[in-house]
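In this view, the complex is presented without one of its protein chains, the others remaining in place.
Moving on to chain A:
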Amino acid sequence: MAARRAFLALILAVAGASAAAEEIGDAVRGEGLFQRQCLACHKVGPTAKNGVGPRLNGIFGRRAGGLADFKYSKSMARMGTDGLVWTLETLDAYIENPKALVSGTRMNYRGMADGQARADLLAFLREWSDRPQNIPEAEPTARRSTHDLDPAILAIRGDPAYGEYLASECQTCHRRDGADEGIPSITNWPEADFVVAMHGYKRGLRPHPVMQMMAGRLSDDEIAALAAYFATLE
C-alpha cells in the first residue's frame, strides 16, 4: 500500500502535476472514509472480490455496470449502455447523490454532501485503479466541474400548470401511469432528484442522447415546472 502510493506520487511528479495533485484530495483521509462508509459492501485492492456491491479496483475508466460477474440494477446497466463511464467527475456526482445520477441504483447509500470528503475518497479509490497512468492526465486531475447544482436552482418553485403542458412532450415516451418498459418511469419522482437529474442531462453528465437534447433546451424554470408536475402526478 505504501509502495503503491509512493509510485503514484512519482508519476505525478514526473508529469509535473503537483498543483493538480493537490486538487484530488487526501488519500489517507479517504482510506478512513472508505473503511467507515463503504467497506461493508465494497472491497478494493488486487484480490478484492464482489460483495453486496461490485469490487472497486479499476473503477476509473470502467463503464458503468461494466463487470460481467456482478448483477447490477436495471438502471445501472442502462446507464452503462447509454455510455456512462466512471471518471473523477461522474464518480463524484454519483457519490454525492447516487439516485440523482442513477435513479434505480441498488446502492443503499444516501450520498456524501461534503465535496472535500468526496475528493479524499476518490483520491484513495484512484490508487486502486488498474492503470492510473493510462487515464488522461487532464481528466482525473482536472479541477472539478461546477456540477454541484446551485442551491438557487434547486430552490426554484416550479409552476405545475406549465409543467403539465411541458410534460405532454415527455409523455410521448414516458408513460403517465408509471409503467416501465424499455423507457424508465418518471412519475412520482422526488422534485430535487428530478431537477438534479435533468441538469445532469443538460450538462452532458448523464449520457443518453435523447434526454440530453430534451433537457438541453429547458430553462431552469421549465425543469422546476416539470419536477413540480411529475412529483404530484397520481
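Everything that follows uses one rule, which is that contacts are C-beta pairs under 8 Å (C-beta built on N, C-alpha and C of every residue); 3 or more make two chains touch, one makes a residue touch a chain; residues count from 1.
Please note the rule applied: contacts and distances are computed from a predicted model.
> There's a gap in the complex where one chain should be. From "Heme exporter protein C", "FAD binding domain-containing protein", "Sulfide dehydrogenase [flavocytochrome c] flavoprotein chain" or "Sarcosine oxidase subunit gamma", what does UniProt name that chain?
So, among "Heme exporter protein C", "FAD binding domain-containing protein", "Sulfide dehydrogenase [flavocytochrome c] flavoprotein chain" or "Sarcosine oxidase subunit gamma", the name matching the hidden chain's UniProt entry is "Sulfide dehydrogenase [flavocytochrome c] flavoprotein chain".
> Which one touches the absent chain: A:Val52, A:Ala113 or A:Ala161?
A:Ala161
> With the full complex in mind, choose from A:Arg29, A:Arg106, A:Arg176 or A:Arg203 the residue touching the hidden chain.
Result: among the candidates, A:Arg176 touches the missing chain.
> Under the stated touch rule, tell me which residues of chain A contact the chain that is not displayed.
Touch set of chain A with respect to the missing chain: 78, 80-83, 161-162, 165-166, 168-169, 171-177, 179, 181-183, 209-210, 212-214, 216-217.
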